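Omission of a single protein chain aside, the complex is shown with its protein chains in their original locations.
The chains carry the letters A, B and C, assigned in the order they are written, with residues numbered from 1 in each.
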């Protein structure tokens, strides 16, 4: 098997190309201060930092088909650079292992066959240390590549690869939370910071006059293809609550038989309630006369002031109906985010290392803590065109049977989300850090 | 068991209410010439006419969970009148059978428990003749009820019941087509009229300038709750093809490996292709070097000039991508329908008794022949409020995981559809008479 | 489609063969008094008598994959004669319909493809009246065939066909009981004779000294291939209870938490208890503080003195363990049956038309009322050879994953069972009329 001490470039005489500068163009998105190579190193390091507390055994497990093993994530994001950049554009690049192209392809039909997703957890090798060597191999080659003057589409692909890896950083944490939750020992990923339990204030409404609004990315800085083109939509007047729904409110929903009243639910949602025996959000359990939640720090009491998290679209929709409200459309959410006051509390993203939603104030940021379900089915914007080539499979082919979430959450890398950022999950999914913010007609 | 010779009214002294006139208010929708009682009789008779060619055995079978037995349809639409009108509003009404409330409830949680849908085909009794007696019992009571002066909400409920029965008339034909198709003997529902095979002309584009359009029902005549409220939407300029996609065009898609190229498909669609082994539209088979289609008249050669039918949303979407086009949104479709020329060929609805899509001309009606998939997820219009009570479950609770179809088809009762009418099916469904009409960006 | 008025013989000049006598050899099995042609007519008529109370709708339904529609049974047993006798041995025979060979083949791989068993309930056509015509067509041809002097193997095949039809007579009743039980209306197949409720006496033991015994059919009269060859087996001394386990005893098992104590169950049995939510025999329900059972006469109170019926092998085994006993092996059962006193009460087979197990006396016949599970896996006797040709698939290929039952039941045609007769079902099956008789080591 290939070893990490081998040079990733077969032709050892590869010149250093000292005149290459394109790789150093400063970026306008994210933290934005360094070169692309700096950002590359920074993003890659964060992945390893997140995996560091996890043993080889932890990194191997797949607890359900939607979850991937940590070591798979670490390898797959490297495969992305290897496949779309190094194989294509770095002359003489030697792939680390001939089978990895097959093993770490997630879903790109254009690249060839791939190993079945639900079976990722039965692949014990490559192990953690070999994945580490694979990452080093790719990093070494990428260092050489980033020395060069990049073409715009090469720059875009590296940028895409970094945003792709950030998405998987969030998935690493989402997924390991599910893995550990399946263990009767209830182990912790890490020790969470203690946060004072608190009582959340009542919510306020922020009104919006409606009318024509612009939706979608304006082209400044990085965005995924699904955020374009920017286009006009017409909105009726509406109001959005100033903060997400809290656990205290959700407990009231439970106490009011929310999970036992079919009239509150979409038909498919009610079927899920009965099939899956939902009685509370994912990870909640009722023990010793109170609600507990399994967190990345292990089991803890549910804090009533926290935004509710790990609810499906079906639950969010039912809750909104119970509350006499509704979910916002993604256009409403984006329009509201564009007008949101700048003086809000700082968002709770991954960089705070809280790794859990924080109690909300009367007003809170539109961003962070919990992804917010919208009522919008994930579909193409008018005039949408996927990227050329296999990376065009990144977003477009998932535009069915999914609903859009906005805003990012406590395990989203800072700088990764934008007001126009469209996350999406099937309506029954609960293992993402997903909550909701209510909307009202005016 | 109750008999059809028993009066449906326990109290024989029920006065005839000769002054009742509300039931005779002429309606503004549908054929519109008769009283409500006339329309009631007409709709009810059509159901029986459609069932007449079917034996008791035919009427008993359920060939898949989505399909219901004919005799179930005939009973369920009667249950609707019994449950929402007679039990509620006809004093002294005696239900025909105590178990029917349970047995013929389709999905109304507000009415109580119901018999499981996928098991409708294991209920041999009541048999066909007893269902006929049940219908007569309900009709007799409805005759008495319709003699009265109706309150507006009573009038609405009768009207709703009639449109509900019309929907089930279409389902009777869709469903029995599926039932008969499962039989290796390939029996015919009826003898279809011979239609001259023909070659369809190439399609033309009808352009639309976009901008603000009104979408939804304007309140004149009957409409379902899901068509309201009427509201503004902003559209980019677009063009719609002047006719649906034909079988000739679909064969070109097949010949170009349309069912074998994952890059044409949504991810879920491609999974369906592989799981379901789709290679052509539902009911098509390749025998003796040509395409055959199973129809309500039994197997026949595919006519290239006919609109393609029995394709899923996934197939419609893949075809559009292959053709360099897209599906229209439902707002685009509705805007186009509002401007459609009046001089088009007469639509092919159920009343033509063709019971199959007809070959298309260069321009064809926006209506009839085949339901047309739109790219719009079925979701509530801004400000949507479901009807009060259990009939509020009619539409709203299905607004997830489904896509909207427009225009009606060759087995839709005439007068049942409108430009604002929203039909919907899950994206993998193929047993409806579903086709497509392409849209283009301008 | 072929009509029943058409002669089944294409060549009208077929000679009547007046010298044919082999078909009139009197049989030594069954009631034994008539010619083979007489027996043919008698068996065929009984099938129609059993189907007579069932409507076309009743005869169409398949309530689970193991159950077949009545009209399928009626056609399949005719297919057996058509396939193995008429097509093979009656020159000029014209098959009734070209697709029936495919449609009514149950499981004979040697005959060709067949329609999938779990989909028999979706075939509405041929309907009941056409199946009647099919039967008449086959009967007419068989009448001609039975006029002839038959070769021994032809005689055997007709005899086999008659025993085959008798097996399906039992299945018609077993299966329709399941069909009707799925109907919330709980309809009756017929009105059962009233039987006085009674209290069963305690059971007595009948001891057997063990040693070498002969097992299997001795060649006198008809037997299936699986009953041969007759061979020696060595038995330890044992005792068999003089009557089957009663409902009263079963209620004591239930009351003693029999369905909730895993230590009483085989591992696979306990899994079935939990998966299938078994709490009592099939068709039992606890309503208004007492046990009811669904019968061919509709719901009735459980009579404590009746043999318990509709229990699986798993339940029979668990009950025996609870009772400190065990199930007998089939060799023990057969040895005991060979020594059983001749003065026992007459057996309750189909001809009594009780159609339900009768209360037991202190001693009861080894035969009738309920099939009795044995602990013997269904496997070939030493030296077993299946019959030649496709009819060799009759028994041998099912000799795995099934357990043997002995003795016949209240819906078994009289004369159909023998002491050596081996019935068999998978260990989780409950829709047969299956009970148990306990054995003890000595």
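Convention: contacts are C-beta pairs under 8 Å (C-beta built on N, C-alpha and C of every residue); 3 or more make two chains touch, one makes a residue touch a chain.
A quick note: this is a predicted structure, and the numbers were derived from the prediction, not measured.
Engineer: Checking the contacts here: which visible chains does the omitted one touch?
Structural biologist: Across the whole assembly, the hidden chain touches A, C.
Engineer: Taking the entire complex into account, which one of C:98, C:219 or C:232 touches the absent chain?
Structural biologist: Considering the complete complex, C:232 is the one touching the chain left out.
Engineer: Return the single residue from C:8, C:258 or C:427 that touches the missing chain.
Structural biologist: C:427
Engineer: So which of C:124, C:375, C:420 or C:434 would be touching the chain we can't see?
Structural biologist: Residue touching the chain left out of view: C:375.
Engineer: Under the stated touch rule, tell me which residues of chain A contact the chain that is not displayed.
Structural biologist: The missing chain touches chain A at positions 1, 55-63, 71, 97, 99, 102-103, 115, 119, 121-128, 179-180, 182-185, 187.
Engineer: List the chain C residues touching the unshown chain?
Structural biologist: Considering the whole complex, chain C reaches the absent chain at 107, 109-110, 212, 231-236, 262-263, 265-270, 313-314, 317, 375-377, 379-380, 382-383, 393, 397-401, 427, 441.
In this text, only the chains that are shown with their structure count from here on.
Engineer: With chain centres set to the mean of the C-alpha atoms, which chain is at the far end from chain C?
Structural biologist: A
Engineer: Centroid of chain A to centroid of chain B, CA atoms only: how many Å?
Structural biologist: The mean C-alpha positions of chain A and chain B differ by 40 Å.
Engineer: Roughly how many whole angstrom separate the Cα centroids of chain A and chain C?
Structural biologist: Roughly 60 Å separates the two chain centres.
Engineer: With chain centres defined as C-alpha means, what is the inter-centre distance between chain B and chain C in Å?
Structural biologist: 46
Engineer: Residues touching two or more other chains, restricted to chain B: which are they?
Structural biologist: none
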